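One structure is given here, and the rest of the page talks about it.
All protein chains but one are shown at their positions in the complex.
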Amino acid sequence: MADVQTAVSAGAKRKGISFQRALPYLLSLPALLVCIGILIPFVTAIIYALQRYNLAFPDSRAFIWFGNFVNLARDPAFWHTVVVSLEYTALTVGVELLLGLGIALLLQERNWVNDAISVLLILPLMVAPAIAALMWKLMTNPNFGVLSYLVSLAGVKDFKWGSAPSSAMFTVVLVDTWVYTPFITILLLAGLRALPKQPFEAAELDGVPRTFVFFRITLPMLTPYILTASLFRMLDSMQQFDIIYSMTQGGPGDTLTVFQVQAYLEAFSFSNIGRSAALVIVLWAITYALSTVFIKNWLKLRARAHGTT
Amino acid sequence: MSSRKQKELIRAYYENKIGRRELLERMAKIGVGAAATGFLLNATATKTLAAGGPDFKKFKGKSIKLLMNKHPYNDAIMKNLDNFKSMTGLNVTSDVFPEDVYFDKVTTALASKGSQYDAFMTGAYQTWKYGPARQIVDLNQFIKDPKVTSPTYNWNDVTAGLRASDAWDGKAGSQLGGPGAKQWAIPLGFELNNIAYNKRILGELGIEPPKNLPDLIEKAAKISAAGKGYYGVGVRGSRSWATIHPGFLSAYSNYGLKDFTMKGGKLTPAMNTKESKEFHKMWIDMIQRGGPKNWTSYTWYEVGNDLGAGNSAMIFDADILGYFQNSGDTKEKGNLAYMPFTANPAATKPTPNVWIWSLAMSQFSKMKEAAWFFIQWATGTENCTFGAVNADLIDPVRDSTWKVPEFQKRLESYPGYLNQFQKSIGQSQIYFTPQQLFPEFTTDWAAMLQQMYAKEIPVDEGLDKLAAGLQRKLREVGI
Partner (left out) sequence: MNKGLLRRAIRGVLLLVVVFFFLFPMFWVLLMSFQTNQDILRTPPSLTFTPTISNYVALISGEIQTSVGTLPVYYMKNLWNSAFLSACAVALSLALGVPAAYAFARFKFRLGEDIAFTLLSFRFAPPILVLLPLQLYFQDIGLYDTYLGLVWVYQLITLPLILWIVRGYFEDISPDIEHAYRLDGHSWFKSMWKIAIPLARPGIAAAGLLAFIFAWNSFIFALVLGSSDVQPVTVGSLAFMTASGIQYGTIAASLVLSVIPTLVLALYTQRYLVEGLSLGAVKG
């Protein structure tokens, strides 16, 4: 990078040093401005969160500062939302990671069959999650749904899919897995294929057992990819809206009232802007903390990768 | 096909020289079919409306935009829209959204204070939010103003209970349609809740239609247990207000139960009284033993589909839902019948809760008077009759329309439909207590029903919890 800087400054001496210093800012500024435009609503949302603001009570609009947050903390429904969101995230990330890794290992070898399958596996990723939920809802319909039929053939009578608290979480995790596992698979597959060959060749020569190879060589080298995949998915799952809202609107009962579903209901059905804003701010705080951890670690890993490559 | 002859006939009709039946017969003789007659009639009638007082052509060449739900009522309006356009010279465009997202769309559109939409379809419950939020217009000012309302509009022809249900003064606990109430919307078409049943299935099993709720529960359980692949009675169960307001609240009110009472001048939740708990236990028992398997995901569509496909023997829901399943190309077409339902064995008359699709005017519209012309026309006698006879604007909101012979004739292929209406209409109104937090409360109520159904919480405890929660929310907003 230093070389480029010298070259740049050499050319820049003609245009003046200030231009050279300004250049990177100029290049990145348009992108920043567009996103700053999004910052304004963000600030507004914070203001709403600090107010008692319900559209149906326009005269009661007032600043109650942290009142909304205190009310949330006192509300058992809020903590239930936290627990359900975390549960959903843990399940989806866990399942998708294991499944994705497994599939990636199966497809590791480069041959036409594996390549064809990897292409086919992109398909679920193309389907919008809201539409995927609709698809699965049709398939799990107790009357004419093909999955209900197949499951009943296997002897399980009246499986309730999304309609019973016991199976609702299972159903939405299933849909999420169907949509997003290919994403993880592709990521890990690329990682597997990019791994250097020497350690594996050496291990084979030495007659090292396969499990040892997997756990002590493959897995550690795959860690950056695994980290990226799981953190990316973790942040998306915490904010899941489309799938859960399309399938059950948060039900049955309170089984699936994750953050964004509840916030959507508060804002667009109950017109309680203040409380909805507070809810999303809490969600954002959680995702911000997690993404900070992620990006800092990513930078560290990248630096390390640069050092070793 | 002399057009002059047609005009003569129609004029004679309007001057009461010939009756409607004679008109249709004579029109048929000169080659004009019933639908065409209806259209012409409407055209003339629209002219009559126009001949009234107001200058309907005042906004000639301008445009208004509507926000409508994807619904047969909207289709009925669109079918007849040309008459409105020729009467006023207005351009009318409309945005149609599917019902799944329609209400949220209206809330967003109003919240954004946009002047895009001038008038829109809504239910009465939603106006309990929009009215106090100052997002819609009190239409009393237009109805009472002869400069904008034709003398032939006949506002009193709209069923009294429906007119009242769309009016509220904004104070928690006030009666709907009481003194000082603001008319937030005008009724367009409504539904009352009764039982529609499959004659074939009941006949097969040798079961008579149920007389009251305990009877319904037993019979539904019996039907489900017959093991023939169908279940007893379909009711809604999704996590939303839509689950509470049809059959559930109709039966609830028949037992004399209320959602809120006034205690010491403040609204107090009343769903945890002893009688209410008994009722809830019965309702849940009914679903568990005789209801649909995936009840918690059941909406209007699922309940209707099951009846039409022969998967359920009865439904306790909107009468028009049962009506639609007896038309078109459903499997059980021709096998369905309708009856009024008095849930409480100790009561003498049914007390159905009603859902009224109505038209409201946005406070932010820049064409309010033109929007009123539209609302007036769409809810006027002529369009109401046209829609009832030639399209699917049922149940019509005007008393006169129910007496129109063609409409009654149309209902003949729906056995018991007219009868269930006539037996119920006197007691049909909205039985909810109006308050601004309606969506939230009914969602909480539905969620609690789901939990009790899944046996996650016992009924007594669940209702106490619900009442306590609602109480807290009421106090938080100061009502």
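Each chain carries a letter (A and B) given by its place in the written order, and its residues are counted from 1.
Following the convention adopted for this analysis, contacts are C-beta pairs under 8 Å (C-beta built on N, C-alpha and C of every residue); 3 or more make two chains touch, one makes a residue touch a chain.
The shown structure was predicted, so the numbers you read here are calculated from the model rather than taken from an experiment.
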Fill in the blank from the handout: By the document's definition of touch, the residue of A:117, A:156, A:202 or A:219 touching the omitted chain is A:117
Problem - Identified contact with the non-displayed chain, of A:50, A:84, A:103 or A:164 - result: A:103
Exercise for the section: Over the whole complex, note the residues of subunit B touching the chain we left out. Expected result: 70-72, 75, 95-101, 104-105, 108, 111-114, 116, 229, 300-301, 304-305, 308-309, 311, 324, 327-331, 391-392
Exercise for the section: Would you write out the residues of subunit A that touch the absent chain, in ascending order? Expected result: 1, 3-5, 7-8, 10-11, 21, 23-25, 27-28, 30-32, 34-35, 37-38, 40-42, 44-45, 48, 102-103, 106-107, 117-132, 134-136, 138-139, 143-146, 149, 178, 181-182, 186-187, 189-191, 194, 224-225, 228, 235, 239, 241-242, 259-260, 263-264, 267-268, 273, 276-277, 280-281, 283-284, 287-288, 290-292, 295, 298-299, 301-302, 305-306, 309
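Convention: only the chains that are shown with their structure count from here on.
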Exercise for the section: Find the geometric centre of each of subunit A and subunit B from their Cα atoms only, then give the gap between the two centres in Å, rounded to an integer. Expected result: 42
Practice task
Show which residues of subunit B lie in contact with subunit A when the two form their complex.
Solution key: 103-104, 107-108, 111, 128-130, 132-135, 238-240, 292-297, 306, 309, 311, 436-437, 439-440, 443, 447-448, 450-451, 454, 456, 476-478
Handout entry: Residues on subunit A engaged by subunit B in the complex (per definition of touch)
Key = 54-58, 60, 71, 137, 141-143, 158, 160-166, 248-254, 265, 268-272
